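Quick notes on the structure that follows.
Excluded from the complex is one protein chain; the other protein chains are retained at their positions.
Take a look at chain A:
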Amino acid sequence: MHKLAAASHPMASDAVTRFDFLVIGGGSGGLAGARRAAELGATCAVIENNRLGGTCGGNVFHVFWKVMWNTSVHAEYLHDHADYGFEGAQAHFSWQLIKNKRDAYVSHLNQIYRNNLDKARIQTIQGNARFTDDPEPTVEVSGKKYTAPHILIATGGHPSTVSDEDVPGASLGITSDGFFELESCPRHSVLVGAGYIAVEMAGILSSLGSKTSLIIRHDGVLRNFDALISSNCTKELENSGIDLWRNTQVKSVQKTEQGLNITLGTKDVKDKDAKEKTDRIQGVDCLLWAIGREPNTAGLNLSQMGVKLDPKGCIVVDEFQNTTRQGIYALGDVCGKALLTPVAIAAGRKLAHRLFEGKAESKLDYTNIPTVVFTHPPIGTIGLTEDEAIRSWGKTSVKAYTTSFTPMYYTITSRKTKCVMKLVCVGKEEKVVGLHMQGPGCDEMLQGFAVAIKMGATKADFDNTIAIHPTSSEELVTMR
């Protein structure tokens, strides 16, 4: 691998400033890659057109998410207080208060990112990046040109929207980005989507006091998750008082003085002869589209560069994050795979070690990546679903262990929630290839099991581990 320039200053020749490593996008993946590269001695610059930290920490998501989720967890606790002997805990919620605190915390994080970059002597360039027509890959930002032998695209993604041509009035709704701009808790929210973002937002809004409806196209949420999670989560949403519309799509949206009127069409897709039923939800003050995310690739002028995109517009990469153009790499949400902060961070670091430390084999293993969905209660999942395992190995080689119980916390409360768990095991030695669970505490439970599963743990390894009592996690090591 090439030796790095000893100088720590970028070289400016004519109008093009040269770095060892140029990163487009100052989100989780981009920052992690740049910082690691700088630690390894590379001169680095990060180009960002918004706030540092990206989707995860800079603008929206992650921190906002978990803070809002924590806020709604308190709502749940407040319901249980009387059962545990506390008298007098009637609470009112102030959206403004939490928004202010959240915003303050995120500003604080922005500052930390900036300080980290400054300490690492990484140059930050504010503005929109676009590849030029120059023979060597060159990026232009606000009239200035930059180049590097290694350029990383980590521009992330944005929420998908529906056009007004497809659904009249669609633009009257907001996306998850807009959720964080809300100044007050909507009285009546309608969310569209069945993925984890829709489900998380619906749960948070509902527990903070918003009358919440969730519109889903099929008959369950989280259809890409294990069937146990999909069905349990759908049930939990309904149990929590969310108005769930199955097999339904939004037909049109009108604005009135009392709020939005949303026209819905319901048709069971499995029944060919069924007629579509029309309904209307009136007086909605917040329509939220959560129907997917798209990569931020428009405007980069990638077609010019020979960087191949897939049909959805995501940048195609190999296992080492190489794009189809030599010297240009991509990772994180812009690649459309495993849209998670820790994944982007890990991929960024692995790439830095490959490019600047000569570790030719350095890459991220995308199997067995643990994920938590902050629903009520939270979901933890890693590895293959039972169906995926059966598709790969055949039904006779797959054994699934499941359990369902009421966590002890709920034994003395009037409000109850279940915990469901499944281990997907393969082969004679019953290697654990998937773990799926939903219940209180599953968010903190999963990490340790993720380590074990990545190490190749078997059911016997689980069973031979002593339980910690009394916890919910012990159910995973005592399954029959």
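We adopt the following convention: a contact is a pair of C-beta atoms (placed from the backbone, for glycine too) under 8 Å apart; a residue touches a chain by one contact, two chains touch by 3 or more; residues count from 1.
Definition applied: contacts and distances are computed from a predicted model.
Between the names "Bms1-type G domain-containing protein", "thioredoxin-disulfide reductase (NADPH)", "AL3B1 dehydrogenase" or "ER membrane protein complex subunit 1", the one given in UniProt for the chain missing from this structure view is "thioredoxin-disulfide reductase (NADPH)". Of the candidate positions A:Glu87, A:Glu165 or A:Asp273, contact with the unshown chain belongs to A:Glu87. Considering A:Gly53, A:Gly348 or A:Gly383, the position touching the chain not shown turns out to be A:Gly53 (whole complex). Interface note for the absent chain: among A:Leu205, A:Leu340 or A:Val424, the touching residue is A:Leu340. Chain A meets the missing chain through residues 28, 53, 56-57, 62-63, 66-67, 70-71, 74-75, 77-78, 80-98, 101-102, 105, 109, 112-113, 116, 340-343, 346, 364-365, 369-372, 380, 408-409, 411-412, 441-452, 454-457, 461-462, 464-474, 476-477.
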